[in-house]
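Our next item is subunit A:
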Amino acid sequence: MTSATLAGLVGAALVGLGLYGVIADPQLLRKILAFNLIGSGVFLVFGIVARKGAAAGLSADPVPQAMVITGIVVAFAASAIAVALTLRLSEETGATTLPPDALARPPGEGADAE
Partner candidate 1 sequence: MTFVLEVFSIAAIGAGVLFFLAGTAGLLRFPDALSRLHALTKADNLGLGLIVLGLLPRAESLLDALRLVAIWALVQLAGATAAQLIGRAVRRKGSAA
Partner candidate 2 sequence: MSVLLALDIGLAFLVFAVAAWTVFAPGGFAATVGYVVYGLLLSLVWIRLFAVDVALTEAAIGSGVTGVLLIGAAARLRGAEATAREGLTGLTRLFIAGLCLLVAGALAAVVLLLPDEGPTLAPQSMQSLPETGLGNPVTAVLIAYRSFDTMLEKVVLVLAVVGVWSLAADRFWGGGPGEARAERPEPTLAFFAQVLVPIGILVGVHVFWVGADEPGGAFQGGAILAAMWIIVMMARLTEAPQTSAFWLRAALIAGPAVFLAVGVAGAAVAGGYFAYPPGLAKPLILFIETFMTFTIAVTLAMLVAGPPRREPRR
């Protein structure tokens, strides 16, 4: 067992853990955290792939590394939007979870005149 394989296994575990949090926890903030866990698990899988591609005097393949860097920045941007939506929803309704019935009589545009 190399440290790279170990990291890959941690990545797999993180994906499972995060997935559980995303599905099972109703709190939006916790879902965002769990998404970040899945994300870092996915990045670790890229990490092990990079490490196993060590060649040409490099200790890791640079291409997956660059993809992870791109991915981390995108994940941050996604967290920022999710947080902004969550905070706004909580300001408007006081809720920190999604309403169970999403279709509870949403009016169309102009329909909320009454």
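Basically, contacts are C-beta pairs under 8 Å (C-beta built on N, C-alpha and C of every residue); 3 or more make two chains touch, one makes a residue touch a chain; residues count from 1.
On the choice of candidates, all candidates are chains of the complex that A comes from, given by their letters.
These figures come from a predicted structure and were not determined experimentally.
Peer 1: For subunit A in this complex, which listed candidate touches it: 1 or 2?
Peer 2: 2
Peer 1: Considering the complex alone, what residue numbers of subunit A touch candidate 2?
Peer 2: Subunit A reaches candidate 2 through residues 1-21, 23-27, 29-30, 32-34, 36-37, 40, 43-45, 47-63, 65-70, 72-81, 83-88, 90, 94-97, 100.
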